[in-house]
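For this depiction, one protein chain was excluded, whereas all remaining protein chains were kept in their positions.
Per-chain residue numbering starts at 1, and chain names A and B are given in the order in which the chains are listed.
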Amino acid sequence: MRSMKIKLGVGCVVGAVLVLAALATSAGAANPVGSGKASATKAVCGMGTGKAATGKPIKLGGIDMLIPGVDFTTVGKFADAYFKCVNANGGINGRPIKYTLYDEALNPTQEASLAKKLVESDKVVGIVGNTSFAECGTNWKYYKSKGFVVIGAGVQAECYSTPSFAEVNMGPRYSNIGAAQRLVKLGAKSLVVASPDTISAYADGGVAKVAQAAGIPSHIFPIKLPITDANSTILQLVQAAGDGGGVVLDFTPDSAPALMQAAISQGLVDKVLWGSSTPIANEFMAKQFPQFDGKMHINQEVGGIGDGTPDEVLYAQITKKYAPSIALQAFGQFGYLIGQMATKALLSVQGPITAKSYNNAVRALKNAKTSMLCKPFYVGSVAYHIPNNVDINVTYKAGAVVGETGCIPIQPVDPQLTQTRAWEKKFNLNTAK
Amino acid sequence: MLKNDLLPASVARGVIGRSAAVVAFLVLALVVFPATLGGDWIKTLTSVAIYAVVAAGLVTLYGRVGMISLGQIALLAIGTWTATRLSYATSLPFPVLLLVTGAITCVVGVLIGLPALRLSGLYLALITLMAAGAVNVVLTTINFPNGGKGFVGHTATPSLEGLKPVTRPGMAVGDTAYYRYTVVVCAIMFLLIAVHFATKPGRAWASIRESEPAALAAGVNIIRYKLWAFALASFTTGVAGGLFAAQLGQPTAFGFPTQDSLTLLAAALIGGIYSLWGAVIAGAFSQLAPFIFQAQWGVDPNFLLIIFGVGLMQVLLTAPRGIVVQMPKDILSLARLGANLFWRVTGRRGTG
Partner (left out) sequence: MVNFALTVFGVDWVFLKPYIVLGLALGGVYALSGVGVVVLYQATGVLNLAFGAIGAAGALIAYYFVNHTSLPHWFAYLACIVFGAVVNVAYGMVFGPAFAGRDPLVKMMGTLALALILLGVMAWRAPAGGAFVRVLQLPTSNDRYAVFGAVVTLTQIIALVFAFVLTIGTTAFLRLTKIGTAMRALASDREITATLGVPVRRVELAAWLGSGLVCGGAGLLLADLFTSLDYTALTFLVISSLAAALIGRLRSLWVTLAGGLAVGFFQAVATPYASITNYRTAAPFVLAIVALLYLGRHRTVTLSRTAG
């Protein structure tokens, strides 16, 4: 009798486990990440079929900078995660995307030779995900000669002033302008901006123009990295701003902590208004520097990570399933947007997918909506691309990053911005509702 | 003069042998590589040639004269900067541009070398490292020229559509053609250095390296020959800088960090600091290795650092004359070992 009871008991347990397992897998199978029908409240990966793509792979490639202290490969790695999601959801009409990511050590020879390798040896149909301090400048002419338009995340001038790049972010120049115009709105009596000296000439010029338009003085400070004398540097910035002035910092989380810690140590946090470009808008920095709660006004080029909008939700899901080791951050969001736009371009190609047809599709991209950006993304056949030029401001609060303002257009102090907005109207690049 | 009668046969054979090796190598570089390798390899090999010339400067200064200069990368940066500035400011034909760049870099190198002549050994090495650090700070602050006005020639808002990169010579605009052009110019630089080694300056330098007091006593003008060595190393590095500027098109200060001077010295030690062939290996090691590891084999670039460190340690301890001497020795011993094994196995020689 007892053995019968035991057998029955074991049978019940095994059965329960099997049922639960079936439910779990079927639940997973019923709602794999990124599948379903795209709507105003749901974002999907590519075609959203939930079935793996098994056809002939479509080759894409990218080059990201990786130097000690600055790792941009996160952008490309997340684009790859997005492509994995697309491949698990029917790919591009049944064909999976194969993405090759090279890293370069800020070496121009390497940048040029890797571009050639991708186009001529690896024979990719498109290049996406490029992020570097120098690669735009090194390769824009080569990409132009081959008819390639690169969707990536930019830093330097050539990423926003040549036809070869259409970036999902706005880069430090415009992000700094956004931070500066916010500080002016908050009543700053002068403007000071500090960037790494390697990008300062391009990144800081706009802030001077904002100050000019507001009739207040401005100072630009190119800072040599790595920062060895943060105390002197921060004192210099605050002295130049004067009481009630505004200081815009333009550094990544590798360098910003030294300056912010110095400001705290020297008791300077309440002496001036603080602003910053996007890179320090993340939870880690918010937790590390509660002294800056509500006082650091960050211009953020992409949407808020936890804001619950469809693409942010999908972004978090893709992270969990395909890139669990990448923390939620702006670089990941850039990678998501890059993957999203490249996929849209691929899906819009009629006929065989070649380098020519794909890049033509990229150039034809317009009104590409995403909840991660204030306005739809576009490329267009124009002389240069600044598609992301409207964004939000955020600040730290209780260890998190919270929104401060809604979508605000970047002040058109640059003729390129005015021209870009004229093109947007003329060609209906992002005007569809 | 009975020149031929005075020339021993073995020396003649040595010269012919070495020339044959050089010719064979040039054929490999100019003909075989472009025919078989892709555009990305060619771009990297162009940099290999350029850095080989820079390493040759190190071989001249340390291998021949016994002076260590850790400022070679700084001189390369100065050469690149000068060529870029001249390219925007003038329309000199490319060979003239190279010569002028070499001359200006030569003057700068001698000016740096002049006060440093009183120092020797470690002090000289370190003061040149300090000079390289200072040059790096200046260059990152004033940036590289990009079509702007003034001495510095850098503008924050370059007009990109109208921006002409450093112009390549008319006959060598494409990458493969420019690669061949670069190899030829670098070979000429190597020839220039080799000629110096074989004639009076080379002998004077060797005597200075052996013992300065003895050289002094023998009537060698030490200051003049040391400056001559600096001038030669700076000139060739300046020309390499000019080639580098046109290779890159739009150079920036990123390419010349101070620590590269140390790693180039490490590469030269590994390659062989007493031989010009060692300089070629050094150029290959510093430029080709990262490319092969990352792009071709997909290895984490940090492993390359570790391998570099281990290779350097190994060379310092067991093969101070570098790969260029060690590898033929190793290959020869391996061949002998193989031959002995073969004969032992087939029982053709000796007792089994």
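Throughout what follows, contacts are C-beta pairs under 8 Å (C-beta built on N, C-alpha and C of every residue); 3 or more make two chains touch, one makes a residue touch a chain.
Note that the structure is predicted; figures quoted are calculated from it, not measured.
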Among B:9, B:35 or B:122, single out the residue that touches the unshown chain.
B:122
Looking at the full complex, which residue from B:31, B:216 or B:341 touches the chain that isn't shown here?
B:216
For the full complex, which residue in B:50, B:186 or B:266 touches the chain that was left out?
B:266
Identify the residues of chain B touching the omitted chain, counting contacts across the whole complex.
66, 68, 115-116, 118-123, 125-127, 129-131, 133-134, 137-138, 141, 211-213, 216, 258-259, 262-263, 265-266, 269, 300, 302-310, 312-313, 316-317, 320
Provide the residue numbers of chain A that touch the chain removed from this figure.
68-72, 74, 197, 222, 224, 226-233, 235-236, 239, 252-255, 257-258, 261-262, 265-267, 282-284, 288, 326-331
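The definition used in the following text is that only the chains that are shown with their structure count from here on.
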Counting in whole Å, what is the centre-to-centre distance of chain A and chain B, each centre being its mean C-alpha position?
41
Taking the touch rule as given, give the residues of chain B at its contact with chain A in the complex, in rising order.
38-41, 43-44, 46-47, 137, 140-141, 143, 154-158, 160-161, 165, 175, 247-255, 287, 290-291, 294-295, 301
For the complex, which residues does chain A have touching chain B?
66, 102-110, 112-114, 116-117, 120-121, 133-134, 137-138, 140-141, 157-158, 161-162, 197-198, 201-202, 205, 222, 224, 383
